[in-house]
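Report on the structure given below.
Only one protein chain is missing; all other protein chains are in place.
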Amino acid sequence: MAAAQPNRLPRGGRIDRSRPLKFSLDGKSYTGFAGDTLASALIANGVLLVGRSFKLRRPRGIVGSGAEEPNAIMQVGEGAGAQPNLPATRVELRHGLVAHTTRGWPSVRFDIGAISDSFGRILGAGFYYKTFMYPRFLWKYYERAIRLSTGFGHAPAAPDPDVYEHRNAHCDVLVAGGGPAGLVAALAAARSGARVILADDGNEFGGSLLSCAEQVDGAPAADWVAGVVAELRGLPDCTLLPRGTVLGYHDHDFLTVAERCDVGEAADRQDHARPGETAERLWRIRAKRVILAQGGFERSLAFCNNDRPGVMLASAVSTYINRFAALPGRRAVVFTNNDSAYRTALDLAGARAAVEAIVDSRPGSGGELAARAQAQGIPVLHGRVVCDVTGKKRVRGVRIAEWGGDSWETIKSTIYIDCDLLAVSGGWSPAVHLHAQAGGSLDWDETRLCFLPAQARQSHDSAGAGNGRQSLDECLADGLRAGAEAVAKLGLAPAAIEAPAANSAGQLPIEALWRVPAERDADRCPKQFIDFQNDATVADIRLAVREGYRNVEHVKRYTALGFGTDQGKLGNINGMAVLADALGKTIPEVGTTTFRPVYTPVRFGTVAGESVGGLYDPVRKTALHEWHEAAGAPMEVVGQWHRPWYFPREGEDLHGAVARECLAVRNSVGAMDASTLGKIDARGPDVVEFLERIYTHNVGRMKVGRCAYGIMLGEDGMVMDDGVMARLGENHFYLTTTTGGAANVLNWLEAWLQTEWPELEVWLTSLTEHYSTIAVAGPNSRVLLEKLGCDIPLDKENFPFLTVRNAKLAGMPVQLFRVSFSGELAFEINIASQFALDMWRMVMEAGREFEIAPYGTETMHVLRAEKGFIIVGQETDGSVTPVDLGMNWLLSKEKDFLGKRSLARPDCLQEDRKQLVGLLSADRRTVLPEGAQLIEEAVRAGATPVPMCGHVTSSYHSACLGHPVALALVAGGRARKGETLFAVGPEREPIAVEVVSPVFYDPKGERQHV
Amino acid sequence: MSEAMAESAPDARVDINELPGRGFLNVRLDPRDKHAVKSAEQVLGQAMPLVANTYSSGTHRVYWLGPDEWLIETDAENAAALSGELGEALADFNVAINDVSGGHVAQRLSGPESRTVLAKGCTIDLHPREFGPGQCARTALARATVLLAAGSEPDSYTIIAARSFTDYLRHWLTHAAKK
Amino acid sequence: MLLIECPWCGPRAETEFSYGGEAGIVRPLDPDALSDEEWADYLFYRANPRGAHRELWNHAHGCRRWFGVERDTVSYRIAGSFRLGPAGSETGKGANTERDD
Partner (left out) sequence: MNRYSAFSLLRNALSHNRNWRAAWRSPEPKKSYDAIVVGGGGHGLATAYYLAKEHGIRNVAVLEKGWIGGGNTGRNTTIVRSNYLWTEAALLYEKSMQLWEGLSQDLNYNVMFSQRGVYNLGHSLQDMRDIERRVNANRLNGIDAEVVSAAELGKAIPCLNVSPAARYPVLGASLQRRGGVARHDAVAWGFARAADALGVDIIEQCAVTGIDVSGGKAVGIQTTRGPIASDRIGVVVAGNAGVLAQMADLRLPIESHPLQAFVSEPIKPVLDTVVMSGAVHGYISQSDKGELVIGAGIDAYNGYGQRGSFPVIEHAMQAIVELFPVFSRVRMLRVWGGIVDVAPDACPILSKTPVAGLYFNCGWGTGGFKATPGSGWVFAHTMAHDEAHELNAPFSLERFSTGALVDEHGAAAVAH
């Protein structure tokens, strides 16, 4: 099997050679080992060409080994479980993994689109802003073609089989990054008794220690890592999150971590075989202190054709060799402006690759590492640069020139070296993303040539390579410092801990080389890429500047620099350096760009967590819900509630059922579950005064035992909510609200009590859930209740309309209200919810002889519309006053109440405000469409805009009246009774309507009083 | 949701049980009115917890809900009588006592993973040092408001929520307990 | 997600609270005496400062108390929370109240 992996080194690496894993790329099968990433397995198999660039369709290979990878963007998996856009460098290999490249047609090796590269000069930065404009109508076709060529992977076609969850956590110290600095910091904090969470992006802790050949405390670094991890694991208040990427550092030290749960061993165990297992978990962490130790990113350098497959980051080459025992090339050249790449040369040599040369831009004889390289016989070319690369789908060689220190002069290459791998290091940039997200400032370090975290704005500190430390020694010491400082800030007693020792080689300073000069000037030379994924080049940045896009944000947006899936991790600093040069400024003068969450891309599903599908939002159910369901009632969604809409008998549709239910109520009796109404107990010495301020009517005049319809307004004078209220005692009221308004109204009342009128002694208690409410309506409702057995007289004299009584009904204590939303004789029964279902069943049983009809929200709407009763939210929309609704009779002149002053504003006094009226279609047959607009003349469309004078708010067929009825808001409507208007609905044909009173049924209101 | 799903998770590391037969009273009074507090305590035979986010245990459980609001959990059969007794004893004070038995459902969550399950939907710090026996909190669990109380045994909690959210919460807890 | 200190329940996550806007907007005692402009000022006009802001929050999922918070609208840092004035004081909506931080 190993023979099938031509570039797999015979020994070494953190792979498990006893566990070969089969996988495929673009249908071709390969074998890797457990512990591989998809990228390392591909390299072991000699596959380097894995992508095509966005605009120019140039062939691209694997460049990096982590989150900075711009090219190897894969579609992993198939069907519903497919995952678009994964960088191969971050995909843990698992058995049977199916991957596809995402660019290039017909294949990534042969891409017809590559012809774009020949037009590269036309396709400079921002070219699309300059063309595709004429003729105008063609843009949509251009656009369609452009869209087809963009994007990487596909969204799966079927819903996601995976489940996700959120997890809230609190800790004293969150350590982001489990490399050398993070491990020491976590250890220092945890040993001191702090609650610690250590999160690391990788599948195992150790970070750079897993990819290097160095020693810690005299042992291989990996052994030291294992020891620390074991100790941390044994501490009770230490949470370890490998595969946990810290995504965001938000305000008030709130951080999010995405933990991948369905990979590695878990993947082999399940591989979607156990649905319901969490695929990814979003940790929502509130930390007291945060230590950011996420290491750094190596930069590339800008030289001609620096994007050819086989040009890789030096650190990535080392990682593939040391961690994965995969050798990316056999004849290598190393190109660097700093010391770190020398280790790569040594790693290559150790892997028996031919290192043809180390090309070091810096003059002079080099330091300790250079000496080691030379000792191994590796030629070191000082003061030289790689200025061009040959080969298209694979590096074939490099041109090397002398470097005089000027990036913009033209040079002549003097040496050509054959090679198949070019390992490049342009220096290191600390991963300051989270520091910057947290609001921290950055300082440019002129010696180390990178942005370093400076002032922190929240409770964070940076450590290790992320804090600009370069050698392992320094990183370990810095981690210890950060851990100890966090412990001190928490006020804990610090535990004794010694800094682990490493034998780091001394390093010489980096040289400020960003753009390598070429044989022609910067605008004519072969492309020098800065952002590989978006094909942003040195020439593009210069063009942007020439065209006046001089701010770094303009340049980024104009060239798309940094907008790829790697978010500029590879190219942003180089881009800023080139921009600084073009502007004649320094890098810090150019500024930094904003670092936005998320640190690396995260699945939508992970962010959404478990609150999707059936758990998207609570379904609130009344105590009678089961009965309604069993009766086959379709549900109407009313906010979070599910309410029965209608109760169809066999063969009935909505209209049939509603007509029958309406007639039952009008002629005999019906019952409705009104439990969702908001219910508030209000009492206290000042309750009358309080309610006077809230409600528009004279609350104090209500006698004990009386009910009244009340409305409340917002301070803007608009109707906010309505409902029946009852005075239960001198200082005791029971209030009802609309279903949708229940929570808001209680909050609104509490807000006034607590913030504006704390001197009022009033207690409010919600009874919405305690009581279930059964409305029994219709001429037979009284007999029905009597039949059930009621311990109080129910006749008109003893229990008149709009009164409330405590009673026992069928032996159960209830509150009985003589109120009616249908205009019929009606009772509302309030009963403690645990007994509500029994009561409902008894009502139904007792009602059988009256052919009682359970009815739903639709019938309730028809019945109330026949009576001209409004529904807040249907007849009102936040712009309707009580005067508009004809409710002047409810507005007390004797007191102030909320919103009263607003009613006196000029606009509220206009006579042509929209007012509530009834409408009858002229033919008395047409049911007007709800939402139809009203116009004065039957004009045809075409002569727009047509002035509108109102709209239909409610419209139903009235079974008991035998014709349709509608409610509407009409400008100056009350004075227009008898006029003909025209309703325009979706059919567009104007329908003649007559303006009438909104009360269609029993206008004198006699039926409810019987 | 089927009844079967309402049972505990298959691996039984978390048990979810509805507590049947519970009655609830809501009490509003101003704790600065020491006499009122005392009268209430005499009827209850236990302390009214005055420290925020704590509860007292005795014949009943009395939960602090807010600076002038408590929830008394008692036997369902006892609720009406207790409400009457409290009402009588506090008749001369400015208080509000409401029987809200119909509006609340209590569930018990126990088992070694119960804290983890709660942490999926609750943002308060549930570490036993921060939220131990005798402590309670009105807070959000997923998308419902709940009263959460730490039981006297480790990893056991009482969740009291509005009746209409019962199915939702059971569904959510069962889902969360599935791991 | 902000961490807001409820004066009664201690620090809790922002999602437990609802926001009530600027503190100290006192309802006029005699609205009828106001001009339309003055009434509009009470209804709609807010300081909306870039910087320190005294504002109202309600511990909606907790103890249901309204209280005041002083928060910076740029850094979002919270300087402290405070209970609203005692009953009978002229402090409506946290205009002048005891600090509790």
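Think of it as A, B and C in the order they're written, each chain with its own count starting at 1.
By our rule, a residue touches a chain if its C-beta (ideal position, glycine included) is under 8 Å from a C-beta of that chain, and two chains touch if they have at least 3 such contacts.
Keep in mind that this is a model prediction, so the values were computed, not measured.
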| item | value |
| --- | --- |
| Displayed partners of the chain not shown (whole complex) | A, C |
| Residue of A:T410, A:S441, A:N551 or A:S892 in touch with the missing chain, whole complex considered | A:N551 |
| Residue touching the undisplayed chain, where the options are A:N85, A:Q215, A:T410 or A:N747 | A:N85 |
| Among A:P509, A:P597 or A:P779, the residue in touch with the chain that has been omitted | A:P597 |
| For subunit C, residues in touch with the removed chain | 1-2, 14-15, 18-19, 21-22, 36-37, 39-41, 43-50, 53, 55, 71, 73-76 |
| Hidden partner chain, residues of subunit A it touches | 81-85, 119, 121-122, 124, 127-134, 136, 139-140, 143, 146-148, 150-160, 162, 166, 248, 250-251, 254, 256, 284, 523-524, 539, 543, 546-551, 553-554, 557-558, 565, 567, 594, 596-598, 601-605, 607-609, 611-614, 616-617, 619, 636-638, 716-718, 873-874, 877-879, 902, 905-908, 929-933, 935, 941, 944-948, 951-953, 984-986, 988 |
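In this section, only the chains that are shown with their structure count from here on.
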| item | value |
| --- | --- |
| A-B compared against A-C, more contacting pairs | A-B |
| Gap in Å, rounded to a whole number, between the CA centres of subunit C and subunit A | 29 |
| Interface hub residues of subunit B, defined as touching at least two other chains | 123 |
| Residues of subunit A touching at least two other chains | 168, 284, 286, 761 |
| For the subunit C and subunit B complex, residues of the former touching the latter | 8-10, 12-13, 15-16, 60-65 |
| Sites on subunit C touched by subunit A in the complex | 1-3, 13, 18, 20, 26-27, 30-32, 34, 36, 39, 43, 56, 58, 60, 64-66, 75-76, 78, 84-89, 91-94 |
| Residue numbers on subunit A that touch subunit C, as the complex places them | 168, 250-254, 284, 286, 439, 457, 715-716, 747, 750-751, 754-761, 896, 900-902, 904-906 |
